[in-house]
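Of the protein chains in this complex, one is absent; all others appear in place.
Chain nomenclature is as follows: A, B and C, assigned in order of appearance, with residue numbering initiated at 1 for each chain independently.
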Amino acid sequence: MMPRYITQDYRSRIRPTWCKGCSYYGVLAALTEVFAEKQIDPHRLNVVSGIGCSSRMTLCLNTFGLHTLHGRALPVAIGSRLVNPDLTVVVAAGDGDFFSIGIGHFVHAARKNFDMTVICMDNRMYAMTKNQASPTSIVGYRGSLTPWGKMSVPLNVLEFAIACDATFVSRTFAGSQQHMQETISRGLDHRGFSFIEVIAPCGTFDRTATLASLSPRMVDINREHRHDPADKKAALAAAVQALDYDASDDAPVPIGVFWENSVPTFEERIAEIKKAHKKKASFASLLKNYSL
Amino acid sequence: MMPRYITQDYRSRIRPTWCKGCSYYGVLAALTEVFAEKQIDPHRLNVVSGIGCSSRMTLCLNTFGLHTLHGRALPVAIGSRLVNPDLTVVVAAGDGDFFSIGIGHFVHAARKNFDMTVICMDNRMYAMTKNQASPTSIVGYRGSLTPWGKMSVPLNVLEFAIACDATFVSRTFAGSQQHMQETISRGLDHRGFSFIEVIAPCGTFDRTATLASLSPRMVDINREHRHDPADKKAALAAAVQALDYDASDDAPVPIGVFWENSVPTFEERIAEIKKAHKKKASFASLLKNYSL
Amino acid sequence: MSAGDILMKASAHEGFDATVVKSFPSNIRGGYSQSLVTIAEKPAVSPIGDCAILFALSSNAFLLDTLHLTPRTLILVETTAHADGQGRDRFKQLSAAGQTIFSVPVLQLARETAGSSAIRSTVALGILGELLGMGGDQLRAAVAWRFREKGTGLIELNRIALDAGILWARQHIDKKYWLTVPRRRARTDREDRFMLEGNQAVALGAIAAGCTFYTSYPITPATGVGETLSRLMTAHGGVAYQAEDEIAALGAAIGASFAGVKTMTATSGPGLSLMQEFLGYASMVELPVVVVDVQRAGPSTGMPTKHSQDDLFAAIFGGHGEGQRIVIAPATVEECFSATVTAFNCAEHYQCPVIVLSDSTLGMMKRVIAKSALESPVIINRDIFTGSDDTPTPWLRYRLTDSGTNPLTIPGVSSVTYRATGIEHNEDSTPATTPFERCAQMEKRFRKLRRIEMEMDNPVLWDLEPADTVPLDACLCSWGLTASITREAIASLRGEGFRIAAVYPRLLFPVCTEAFNRWADLCTLQIVVEANFTGQFCALLRMSTRARPHPLTVSRGEPFTPPEIAAGIRSIINKEAAA
Partner (left out) sequence: MSAGDILMKASAHEGFDATVVKSFPSNIRGGYSQSLVTIAEKPAVSPIGDCAILFALSSNAFLLDTLHLTPRTLILVETTAHADGQGRDRFKQLSAAGQTIFSVPVLQLARETAGSSAIRSTVALGILGELLGMGGDQLRAAVAWRFREKGTGLIELNRIALDAGILWARQHIDKKYWLTVPRRRARTDREDRFMLEGNQAVALGAIAAGCTFYTSYPITPATGVGETLSRLMTAHGGVAYQAEDEIAALGAAIGASFAGVKTMTATSGPGLSLMQEFLGYASMVELPVVVVDVQRAGPSTGMPTKHSQDDLFAAIFGGHGEGQRIVIAPATVEECFSATVTAFNCAEHYQCPVIVLSDSTLGMMKRVIAKSALESPVIINRDIFTGSDDTPTPWLRYRLTDSGTNPLTIPGVSSVTYRATGIEHNEDSTPATTPFERCAQMEKRFRKLRRIEMEMDNPVLWDLEPADTVPLDACLCSWGLTASITREAIASLRGEGFRIAAVYPRLLFPVCTEAFNRWADLCTLQIVVEANFTGQFCALLRMSTRARPHPLTVSRGEPFTPPEIAAGIRSIINKEAAA
């Protein structure tokens, strides 16, 4: 049978404003490929983003989407899931967006286990505002507001997502189209909060790491280390090791699915309560609660 | 030698507005005892709080203090530490304040390892707004905005604080004056971000747990389980077990110091940079950077 | 707090119009709380008026409440509350001044009869009921209802306490002090009358308007809206969601609106401040959303349970940049219902955020309301485009229409997708920053606001003098709860012979320029009454109309009283006449 949608059907008419050589082009391509592979109706997709170079992703897609405020993609995505659980919701933003200003929303969304696929394009900096340290930047990083070097250790987003009870925690690499597609596809299949960190160096402001320099270092922990994502202890251990890729050495960088488990989603719990109140009460009957 | 300050010197003239039987009276007493024990000058103490029954703590003390906004105590405390590292800073607020609206600030303050003692009076609910579920409330908790029961699992604040790289993570109980004093005292001694959860049931809205009912269940893990707070794995394991006290059973509730390690504080890192720039540049010399 | 409610219910059962206004401190314990019960034959205009009977059960209440008295007020005070100190002095002082004042051993009666001091308010209720000439039956029924879930033992105890109060009043207070409220037969239409708080009326208004998603973060005094909707929403097939903070609450409401449903969030001042960025976003992406602000006295944490109308400017102008917002204010509990319905209608129709400004007093005020006030309001739903074979490409979500609006497409429903963005954009929602595109979209968005005064039903309420009484002494304006109180003040001033024309806006913003220009033309002396410090609506009129009104304001955490407003107006009129 002819597929109904081809990859191009998921691309909007907008030309991305990313720099030449930006790793986000790859993420965009991977997303459209996966959407086409799964033949999700573009009008049943809601791609929500924040603000940043990465968050422009929404605008490049021909799905429904909300390009929201810096750090606030998750609450908006949650609203749309709560009233329409039939929508496939993807949240795409940057490390600054999710983990600096937006980290509170991240914790709560993950813990409540909303069913959505959350993609953090992690270039370990604020790129759009022209290079400042983000929570994932390495110690000593010289961003424009930290000229003497960043003074705190990078946030390990995988460990953190596991600590926040995300039910699917994974990492992929913008330089590997296939790995991205596999990971995003699994994230979409997962019922619950699927977190995907995409290692996606900034082609303009990162003076050390590039897609090309990082590429040989990627190691899929599921395939090469037979890591079992159902094993929480192993997941945490693997995440702790994955802390950080340092551009100055050539240590392997683990990618793959670190952790996955199955827990009822927030939406499912709501559906249960709704079932218990199946008959929709009329306005008049609600009013009775207040009669004299 | 006569001590310079007695306990009463740390109490302001304000009569607390807490209900009779509120566990926060005990926390107040413990704080003033510890301050007196350490003979900290009241005017070198800055006690910062948010908004909630718990956050009224600031007003009851005769130290310097800032009763700030709901969820925002930590950033304010950080500002005062950054410009005056000689101040002893205590941040005192509730579970709703720290872990719902304020959780983003918590993550960042802990990760940066600011040197302050952070006391969460955890009654597992919003008491001041008359009983709503908080992130630490148990599943199914019927707060006034969750009449069909809370739909997400409680946040394990100890595990979470460890995941946020807090360098001192402990728990104590409002029903044990001595344990509180010991724990707060150790927290103050610790150089870095000291987190103390105080189990402090609400005497008015909690229909199941009380100071009296919980008291026999408290077990100090350091004393009774010989838990070594320097052992991170053990700390995490102990924290995972400590998740929650359920009022319906009588399982032991672990308290004590779960985790402690020594890492330079943010203030210390800044001091280092300042040292490198020891000579204060004159305004005229700064201007030179911009001369034609 | 429940004694006031019981008295209200009993009076309502007897067929009276009744209102309870509550006031209490923000901490859980301590402080003094107050219930102000108004019982009237015809629906009362103002929920606040001269105090006929003051019953003070604590010395604190005695000291504070005896500051607002008329010489005719009958004072009852618990014996121990004036036993010593300031209480004793005040008692002497009042007696000496000729005020009718009785010392009542409420506490003692409660202990003696029911064996518990906790039940003293029921004793007081018995005394009050008797002084009002109420039959004990209604009161007993109301008490039974109040404690219906607490078991027969407690009901019985309360009955005993009630009777003790009734008896004490008969024995100790001369009939001449009793209030001769004309009796009437108990009404039988209980089914068609409801007892609602303002916050509950807002919640019911939302349900009636078709809201199916409510989300909020707890905050006094708005939590009542959420408490009501959390229960009702589920029964009504919708979803209520407690968010982690106010930013997330409004974010979720916008996300749900994008997904196609009517959404609301309620908060109070601090939450409104936090919502400013998302309010701007909603106006930029042109999505309907209703935000209820149950105002409390600011700034900052301020006085969390206390009355104020000081968020008007934050509601209109609070966000960076220039977005479109509509602001509506109810003046009564009934209007809490209808204003909420109107807010949803406006949000859907104009596709922008609509803010309903209630306040702590109105939100927690209880009133008896007739069914007719809650029935079949006009409902407007958004214009949805589901897509068609010949849908123009690209889809022009923000087409430059004369009206300024366009149909919405909805994920899962419409085949035509678009991406909403808070970046300035062109007609098809692509980011666009040329001066031409920018100006076109700014003008388009602001066009929406120009139509409201014409299109909305009764955006202002007129209360004019008959045409032949001109010239007027003054033109009055007031909004929100203060409008209700001002109406009573004006009625009494008219009784004194003043000629006053008044206008009460429900639509606060955009300002009804036409209406207020007409109003300003009626008389050169214009006065705006409101409960804030700087006279915000007054300033708004100066800035957007021909009017040059005087402010008459108060910002003390308590509403104006009608005599205060009357006195204020009288003094401005006299001063102007002298000038």
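Here are a few things to note about the model shown:
Here is the rule we use: contacts are C-beta pairs under 8 Å (C-beta built on N, C-alpha and C of every residue); 3 or more make two chains touch, one makes a residue touch a chain.
Computed from a predicted model, the values in this text were never measured in an experiment.
The chain that is not displayed touches the following shown chains in the complete assembly: A, B, C. Touch with the chain omitted from the figure is made, among A:M128, A:A200 or A:L214, by A:M128.
Within the set C:T434, C:T524 or C:N574, the residue that contacts the chain not displayed is C:T434. One chain is missing from the display, and on chain A it is touched by residues 17-20, 51, 53, 56, 69-71, 100-101, 103, 126-130, 132-133, 135, 143-148, 204.
Residues of chain B that touch the chain left out of view are 12-14, 42-48, 51, 58-59, 61-69, 72, 74-84, 86-87, 104-105, 108, 270, 273-274, 277, 280-281, 283, 286-287, 289-292. Interface with the hidden chain, as seen from chain C, comprises residues 25-26, 31, 64, 268-270, 272-274, 276-277, 280-281, 283-285, 293, 295, 297-304, 306, 308, 310-311, 313-314, 316-323, 421-424, 433-435, 438-439, 442, 446, 532-534, 539-540, 542-544, 555-558.
Note that in this section only the chains that are shown with their structure count from here on.
Two chain pairs are in question, B-C and A-C; the one with more C-beta pairs in contact is A-C. Computed from the mean C-alpha positions, the centre of chain A lies at a distance of 31 Å from the centre of chain B.
A separation of 38 Å divides the Cα centre of chain B from that of chain C. Measuring from the averaged C-alpha position of chain A to that of chain C gives a distance of 43 Å. For chain B, the set of residues that touch two or more other chains comprises 100-101, 103, 135, 148. With touch defined as above, residues shared between interfaces to two or more other chains in chain C number as follows: 234, 244-245.
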